[in-house]
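All protein chains but one are shown in place.
And now, chain A:
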Amino acid sequence: MDKKHCVKLSVQPSRALVDEKFIVLVQNAPPGFQMTIHSLHHSEDGHSWEAFGHYTADATGTVNVSQDHSVGGTYSGVEPMGLLWSLRPVPGSKSWLRFRKMNVETPMEVAISVYQGHQTVFVDQVQLASVVAERWYMAPGVRRIPVTESDLTATLFLPPGPGPFPGVLDLWGGAGQLVEYRSALLASHGFASLALDYLTPKITLKTGKMVKDDYFETAYKFLQQHPKVSGCRIAMMGLSYSTSITLKMAIYSEVMKLSCAVCTSGSHVQPVNGSVEDIFKMFHSNSEKARFTEEKQAIYRDLLLPIPTDPGMKLDVGRLQCPLLLIVGEDDQNWAAPEFAQDIKEMMEQAGNSHLLTLLSYPNTGHLIEPPYLPHARASRFKSVGSNEMLVVLWGGDTVAHSRAQEDAWRKTLAFLRENLYSRKNSIAPVREI
């Protein structure tokens, strides 16, 4: 039987946003045919990532990755998006890599292929068929606008259309840099999103001084005054380090009136009157609490434990006046986020504002809870700002659970933002399935 003509492979849609699902379909194979479906991506920094699943065609000669079981590979079971979230560096790659696309204007290209039999090594194998899926961070019409006024180092992403749009101030963690991919996606969902570099902005590189609170207030005012932004509907989003900043601004800032806040994998423990720099120093002063795994990966979760009882060392979350979505991974090895979340919850219950809190706590999930369908790094090379050392840091999380958490948390984050920034009633607005 001329197998080469039997196998037909398709990915639908072939061009999609990074957070959208696809359906990988193999047709016309001989019934019962064993095959491997493989994905391959060459990242911007020159590494190759792959994932694969082992399948058997049914009586009609079909394999539908969204419906059928993978019996082996980098993922197993029914996993529609396993070919993306279980991507890992190919054998022979440098270790402890983390996948991050920094250029969000081009799509991530993934080659999806079919091989005969249940394979685990692909270097010299002949493909039966291969197609390309494009995964985009920016929907058509989204505009990317670098922002340098008022000494900000930021990028604004605007949705297409006349606007005005609700705004989001989008901050990342301790490695610094200007990380744009979440803002690009948020703009693709209708939010004017400002990705802000607050650890390595030009002003810090020039003066050697870390920014103070007014930097964030300047960013807020930039959004508020922008002709395409609804000044009264602005949210702030932080992950890890920037959770501290987000909570502080949400509670104490006279300038920032946030409609809501999203805080992932972070803490409320910090000197209440402290600056960004003070938070850094706090970490440094506790660095002897770092532990190391056998593979010399750094576990930093103990640095801010035990949770202080001194009120000057904890943000007074009882004074929060806007809805807060708190997302934590129970296997976070970098910050003791679940413990902090629990403390936040108790403080808010005592103060009587816990109706503002939504806490999402995910089992077996690590620190880096990011948009879905992207590879999970349990540990990776990391150089914190202010340090000269490149270490391998343990983030935590078991890949399957962590990937499920990312999918769920992102959907809930978008729904939370939509409800608080768009909804005309304060009831749950129906949200299209991603």
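Here, a residue touches a chain if its C-beta (ideal position, glycine included) is under 8 Å from a C-beta of that chain, and two chains touch if they have at least 3 such contacts; residues count from 1.
Everything below uses one rule, namely that contacts and distances are computed from a predicted model.
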Open item on the list: Can you match the unshown chain of the complex to its UniProt protein name from these: "Acyl-CoA thioesterase 16", "NAD(P)H-quinone oxidoreductase subunit 6, chloroplastic", "60S ribosome subunit biogenesis protein NIP7 homolog" or "UTP4 small subunit processome component"?
Closed with: "Acyl-CoA thioesterase 16"
Task: Touch with the omitted chain, as defined above, among A:Leu25, A:Val90 or A:Ala139 - done: A:Ala139
- [ ] Using the definition of touch stated at the top, determine which of A:Pro164, A:Pro271, A:Pro363 or A:Gly386 touches the missing chain.
- [x] A:Pro164
Task: Candidate in contact with the missing chain, chosen from A:Val18, A:Met81, A:Ala129 or A:Leu391 - done: A:Ala129
Task: Contacts of chain A with the absent chain, listed as residue ranges - done: 1-2, 4-6, 8-9, 13-17, 20, 28, 109, 111, 113, 126-134, 136, 139-141, 159-165, 188, 190, 230, 232-233, 418, 422-424, 429-430, 432
